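What you see is the complex with one protein chain gone and the rest in place.
Moving on to chain A:
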Amino acid sequence: MGLLSKKDAKLITDPLADNNPITIQVLGICSALAITAELEASIVMSVSVLFVLGVGNVVISLMRNIIPSKIRIIVQLIVVATLVIIVDLVLKAFAYELSKTLSVFVGLIITNCIIMGRFEAFALGNSPWRSFLDGIGNAAGYGVILIIVGFFRELLGSGTLLGIPVLGDPIEKTGLYSIGYENNGFMLLSPMALIVVGIIIWVQRSRNKALIED
């Protein structure tokens, strides 16, 4: 590792698997359930959180020595709210349809526990560079799960990926549909997202027994 020392690299790789914010810390579940019915929405959500958490962690880290600890939560909220408004406006300007699909959930990034959690737990006590890596790593860990869930939900629920029909046309009955296959409507409902996340947790913990807590 030329660019990153071993310790720094761990900041990025840990949240991807063994310390994943969704499957291990069980944070940010709300948005994982709400917007993963389509793969595109999951990707945009992941990128938005990547931006907010990466930049936010750096900003908090730069200000960490001048924030009075009594009002630190308010300061954190202002930082994250500012960044979320930027994301929201960019989406409205360049991807209006998508911002309608994501609707209130872009705004709700503010309340995403992962972001406040990283500000509190990491950025307040570490240098900007390490905070940046930590932010990127956690957002990527969040994004990976969102994209896996979004992939299965869109594929099995609508038979499409990124809006492109991959299993054939369900109305004209081509491809898989011609032999009687049907889309699974349950996949589009939020409970199924919870079950898919649960299955990921199951697979992950049966591969690495150390993650099982009593």
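Following the convention adopted for this analysis, a contact is a pair of C-beta atoms (placed from the backbone, for glycine too) under 8 Å apart; a residue touches a chain by one contact, two chains touch by 3 or more; residues count from 1.
Throughout what follows, contacts and distances are computed from a predicted model.
Student: According to UniProt, what is the chain that's been left out of this complex called? Choose from "ABC transporter permease", "Biotin-dependent carboxyltransferase", "ATP-binding cassette domain-containing protein" or "Na(+)-translocating NADH-quinone reductase subunit B".
Tutor: The chain we cannot see is recorded in UniProt as "Na(+)-translocating NADH-quinone reductase subunit B".
Student: Which residue, A:L16, A:L155, A:L189 or A:L211, contacts the hidden chain when the whole complex is considered?
Tutor: Residue touching the absent chain, from the options given: A:L189.
Student: Using the touch rule from the top, list residues of chain A that touch the missing partner.
Tutor: Chain A touches the chain not shown through residues 180-182, 184-187, 189, 195, 198, 202.
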